[in-house]
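Removed from the display is one protein chain of the complex; every other protein chain stays in position.
Read from first to last, the chains carry the letters A and B; within each, the first residue is number 1.
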Amino acid sequence: MKRLALLVLLLAAAPTARAATPGPGVVANVAQGKSLYAANCARCHGPRGEGIHDRGPSLRDAGALEADFYLRTGYMPLDDPHSQPWRTRVLFGEQELRSLIAYVASLGHGAPIPTPQWRGASVASGLKLFRDHCAGCHQIVAQGGIVIGARVPPLNKSTPRQVAEAVRSGPYLMPRFSTKAITPTQLNDIVAYVQSTKHPDDRGGWGLGHLGPWPEGMVTWLLAASILVATCAVIGRRLKA
Amino acid sequence: MSRFKDALISGIVLLLGRSGRRPVARRERPRIVTAGAPERAAENAVLVLLALVAVCAAAFVVFYALDRLGHQTQWLGLALGLAFALLALACVAIAKRLVVTEELSEPYPQLQHLEDQAEIEQIVEESGSRFTRRGLVKLVGAGALGTLGVAALTPAVSLGPVFDTSQLARSPWRRGLRLVDEAGKPLAAKDVEKESFYTAYPEHADRELMGSPVVVVRIDEGIVAYSKICTHAGCAIALYRKPTFADTEPRPALVCPCHYSTFDPAQDGKVLFGPAGRPLPQLPLLVDGDGNLRAAGNFNRAPGPSWGGVRQTEAHT
Partner (left out) sequence: MIRGLVRFVDQRSGAAPFVKKALRYVFPDHWSFLLGEVALYCFILLVATGVYLTLFFDDSRSQVVYQGSYAPLRGDSMSRAYESVVHLSLDVKAGLLMRQTHHWAANVFIAAIVLHVLRVFFTGAFRKPRDLTYLIGLSMLFIALLEGYLGYSLADDLLSGMGLAIGNSVAISLPVIGQYVGALIWGGQFPGSAAFWPRMYIAHVLIIPLAIVALLTVHLVLVAARHHTQFRESPKTTER
């Protein structure tokens, strides 16, 4: 009981602790965040988040938005600063994550965690926006792809919040879109569209990964052609002498 | 009722009764097709298969009639596909088990008919025996038919502006034309932010033209605009990469999704990677009094995929 009171006191005393939406019982602890930062991030991002040349960028204006994105996708911590961050298993617990995010947010004046209101947004408008801004790299139903210098991830595992964060921050080689380029309403529509791509309306049956001609070619040659040749072989078996 | 019953019974007897009769006259000729013993099992199988075909075909009609059937396309496909597959199976069973398989040999037909060939030659020769100057007639005839053929093909030229190929370097941009976005709103210079990319079109021009769409980006050196059409095979350049951390990540570049030609916006559209054979045409820009972006001229190179003479042809309106 005394320890809990101490914790609450510490939190009240830390003016820049900004947790996103504190769930029941999970409270961000900036001090804990600071020690987690020192253990996992300072090696590349510097002891005070100022960045280290050729290792990691400055986190001064990353804010809770970018910290939340990079940490919850498992992009960070990154083993090799020259490799592309990719979605991996998150080893931090929920409380540790919130603490770390709160600490990184406290380093500067970055953006807060967004809360996209995508339910009820227009999927049709989202499709158009996604097609114009995103589909070039991410593919029209968000299956991912490549751009020269990086793999482009599919979005089937991205939560609505992560989509919004990625659009606003432009992780790795992705361009960033401010509220001027993509308004909050438009962002909601895009998120709604991305959500819809996770459950595509495949009226035609098996979607073949939604990748178009080349899986169709595979099915034609490996499945259909094999079955037809086998059928010919069965029908046309040589007469026994 | 009993008349109907009589008619029905006699109908059935007549139909079934037919299978036993054989016309006597046919027995006098020797058999052409080899005889074979009946195979009841195969016959039964064929009957079952054909009955199933009827069931599947009927199912297709039923599925078609239903209005709110989930996965209707798949049910329809299954019913029709199965109907055809079972029909095929029935045919295979008939062919393999019921129709007698005979091994026959037959000589190949003659490779050629020398006599007839010679006679044809002779007929042609004799038909034309009244000509005295064969060579000249052949020459003039060939000339006549040849030019007639050319004349017959000439209207095909009207299909397109075949000889006016400077058309390929056309672009609607000219000095003073405003850049507008997808919705027709003018693109303001201050709205073009770094690390993002924008697609723009010439105001009041046809957006479908090859030279219309441009990609606008702001880099360290300022705002630049390039043709959105890749100089390799004409796909729309829809990818833009920008480094979050310039120390470890590649420089900003416009990339084409088709074959990944990569262009550097900071070096006049120079090709950094990929099969594009020439740099991306750049559109010179100016900012007008209202702060909106306008073209300062046409592209510095002909837009679109490359063709023989493209480097020597300037983009023109």
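Some points to look at:
In this section, contacts are C-beta pairs under 8 Å (C-beta built on N, C-alpha and C of every residue); 3 or more make two chains touch, one makes a residue touch a chain.
As the structure is a computational prediction, the values presented were derived from the model and not from experiment.
Residues 123-128, 140, 193, 196, 201, 203-205, 212-213, 216-217, 220-221, 224-225, 228-229, 232-239 of chain A touch the missing chain (whole complex, contact as defined above). If you put the missing chain back, the residues of chain B touching it would be 32, 64, 72-73, 76-77, 80, 103-106, 108-109, 111, 156-157, 159-165, 167-168, 170, 208-210, 229, 232-236, 258, 304-309.
Throughout what follows, only the chains that are shown with their structure count from here on.
Between chain A and chain B, the centres computed from C-alpha atoms are 37 Å apart. Within the complex formed with chain A, the chain B residues making contact are 71, 73-74, 77, 92, 95-96, 101, 103, 182, 191, 193, 195-199, 237-245, 247-250, 253, 255, 257, 260, 262, 272-274. Partner chain B is touched in their complex by these residues of chain A: 53-57, 81-82, 132, 135-137, 145-150, 170-178, 180-181, 203-205, 234-235, 239.
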